[in-house]
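Heads up, one of the protein chains got dropped from this complex, but the rest are sitting where they should.
Chains here go by letter, A and B, matching the order in which they are written, and residues are numbered from 1 within each.
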Amino acid sequence: MDNSIITTEPLMPRETAVHEPHEHVFIPQHRHHFETEEQQREAGSFGMWLFLLTEIMFFGGLFFAYLLYRNWYYDAFVPASNFLSVKLGGANTAILITSGFFMALAVWAAEMRNKQVLVWTLVLTMIFGWAFIGIKGVEWHDEWVHHHIPGAGFDIAEFVNPSAHGITDQKAIPPDMAQHSQIFFFLYFGMTGMHALHMIIGLGLLLWLLWRAQRGDFTAGYVAPIENFALYWHFVDIVWLFLFPLLYLINRHPLS
Amino acid sequence: MTHVAQQPQEQHYHDPANVTNPEHASHHIVTPAVYGIVYATLLAFTILTIFAADWNLGVFNPVVALAIACTKAVVVILFFMHVKYQSNLIKMTVASGFFTFIVLITMTLSDYMSRAWGLW
Partner (left out) sequence: MSATSTTIVNLPDQTTAVIPKKNYISAEHGLLSWLLTGDHKRIAMLYLISITFFFFIGGAFAGLVRLELLTPQPDLVASDTYNKFFTMHGVIMVFLFLVPSVPATLGNFLIPIMLGARDLAFPKINLLSWYLYLAGGTLTLGALVLGGVDTGWTFTTPLSTHYLNTHVVTTAAAIFVAGFSSIFTGLNFIVTIHRMRCPGMTWFRMPLFVWSHYAASILMVLGTPVLAIALTLVGLERLVGIGVFDPSKGGDPLLFQHLFWFYSHPAVYIMILPGMGVISEVISTFSRKRVFGYTAVAFSSVAIALFGFFVWEHHMFIMGVSNYSALVFSLLTMLVAVPSAIKIFNWAFTLQKGSITFETPMLYAFGFMGLFTIGGLTGVFLGSLGMDIQLTETYFIVAHFHFVMVGGMLMAFLAGVHFWWPKMTGRMYPESLSKLAAVVTFIGFNLTFLPQFILGYLGMPRRYHAYPPEYQVLNVLSTAGATVLGVGYLLPILYLAWSLKYGPIAGNNPWQATGLEWQIQSPPLTENFTEIPVMDHEAYDYEWLEHKTQQEVTTVG
C-alpha cells in the first residue's frame, strides 16, 4: 500500500484560462525540471547575471584599493601611469570593443539560425580577443624590461631622476614617494592580470563554443550558451572600459 | 526530436505568478544595425576620453573620464547585453549589483575620508 493521500472529492476548482495556447515544442536540450522553453532560457540568463554580480563585487575590491592608493600617492601614480603607452592601451580598448561587437553579432546569428555567420563572428571575436592578449603581453614585457614589476626587482630610478633616463615630460619626485609607484604597478598588474585571466578563460570557452557551433548545436533554436557567454564577454569588456582611463589616463600633463 | 508536453489533466491554468512565461517576454532580436550604432558610439567615446585626458580640467579630469566610462558601460549593458529588452527582474538584478558595489566603495571611503579630516 503506498502512502499517498487519496481523496474522493474532485480536485479544487481552478480558474480557467485566459491563456494563449502556445505550442509546447521542446528542443532536445530541454531539461525536464522546466515547464517551458522560455522558463529555461530566462532562468539561464538570470543565473548568468547573478554570476556577473559576483564578478562586479570581486573586481570591486580591487577598484576600491585603486581609489584609496591613487588618492594617497597621487604624485607617484602620475609618473607611473604616464609610463604606460596610451597608444597601446587605446588600441587595446578599440580591439576589445570590436571583439564585443562581433560577439553581439554572433548572438544575432544564432537567433537567426545562420550557422556560417555564427561561426565567422565567433572566430572574429576570438581573433580580436587574442590580439588584445598579445598587445598586453607586449606591454608587460616593456614593464619587465624597465624594472617596473613589483617585488625584488623593482627600480624607482626613472621616477626619481627622469631627465637622466631621457624622460622630459615628468617632474622628478622624492624617493620615498617614488617607492609608492610600486603600489601603482601592483594595482596595474593585479587588475589587468585579473582581467586577462578572465579573458583567457573566456577564450578557452569560446573555442569550445566554436567547435559546437560548427556542429550546428546553436542554430536550431538552442541559443542559451551563446547568449550567456556573450553576457560574460561583454562584462569582461566593461571592466576594461573602466581600467583603461583609470590606469592609463591619469594626468597626462603633469608639468602644466 | 520534438514532442508536445502533456498539460496536467489537460487544464490550462492561468498562472498569476507568471513564472512559466515570465512577463510574456517576447524574444526581441536586436538587429546588427543597432549593434553597429553602438559600436561606433563606443569607439567615438574612446577617442573622446583619450583627447580629454590631454585637456587640463584640473580636478574634473577623473570626473570626465569616469563619466565617459560609465556611459560606455551603460550602452554596452543596455544594447550588447540586451538589458533594455529584458524583464524587470533582470533590470533589477543589474541595478542591485551596482548598488552593492557603490555601498562597498562609499561606506569604506567614509572611514578613509574622515580619518585625517581636513587633510585629504
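In this text, contacts are C-beta pairs under 8 Å (C-beta built on N, C-alpha and C of every residue); 3 or more make two chains touch, one makes a residue touch a chain.
Quick caveat: nothing in here was measured; it's all calculated off a predicted structure.
Peer 1: Quick one: which of A:G61, A:P174 or A:G216 touches the chain that's been left out?
Peer 2: A:G61
Peer 1: Touching the hidden chain in the complete assembly: which of A:H30, A:K115, A:K136 or A:H180 does that?
Peer 2: A:H180
Peer 1: Among B:T41, B:T71 or B:T100, which one is in touch with the chain left out?
Peer 2: Per the contact definition at the top, the residue touching the missing chain is B:T100.
Peer 1: Write the list of subunit B residues that the hidden chain touches.
Peer 2: These residues touch the chain not displayed: 8-9, 13, 15-17, 19-20, 22, 89, 96-97, 100, 103-104, 107-108, 110-112, 114-115, 117.
Peer 1: May I ask you to list the residues on subunit A that touch the chain which is not drawn?
Peer 2: Residues touching the hidden chain, for subunit A, are 1-9, 12, 14, 31-35, 39, 42-43, 46-47, 50-51, 53-62, 64-65, 68-69, 72-73, 150-152, 179-180, 182-183, 186, 190.
Quick note on the criterion: only the chains that are shown with their structure count from here on.
Peer 1: For subunit A and subunit B, let me know how many angstrom lie between their CA-based centres, rounded off.
Peer 2: Distance between chain centres: 14 Å.
Peer 1: Can you list the residues on subunit A that touch subunit B in the complex?
Peer 2: So the residues of subunit A touching subunit B come out as 11, 14-19, 21-28, 35-36, 38-39, 42, 45-46, 49-50, 52-53, 56-57, 60-61, 63-64, 67-68, 71, 86, 90, 93-94, 97-98, 100-101, 103-105, 107-108, 111-112, 230-231, 234-235, 237-238, 241-242, 244-246, 249-253, 256.
Peer 1: Would you mind writing out the residues of subunit B in touch with subunit A in their complex?
Peer 2: Spelled out, the residues of subunit B in touch with subunit A are 1-5, 7, 9, 11-15, 19-22, 25, 27, 29-32, 35-36, 38-39, 42-43, 46, 49-50, 53-54, 56, 61-62, 65-66, 68-69, 72-73, 76-77, 79-82, 86-87, 89-90, 93-94, 96-98, 100-101, 104-105, 108-109, 112, 120.
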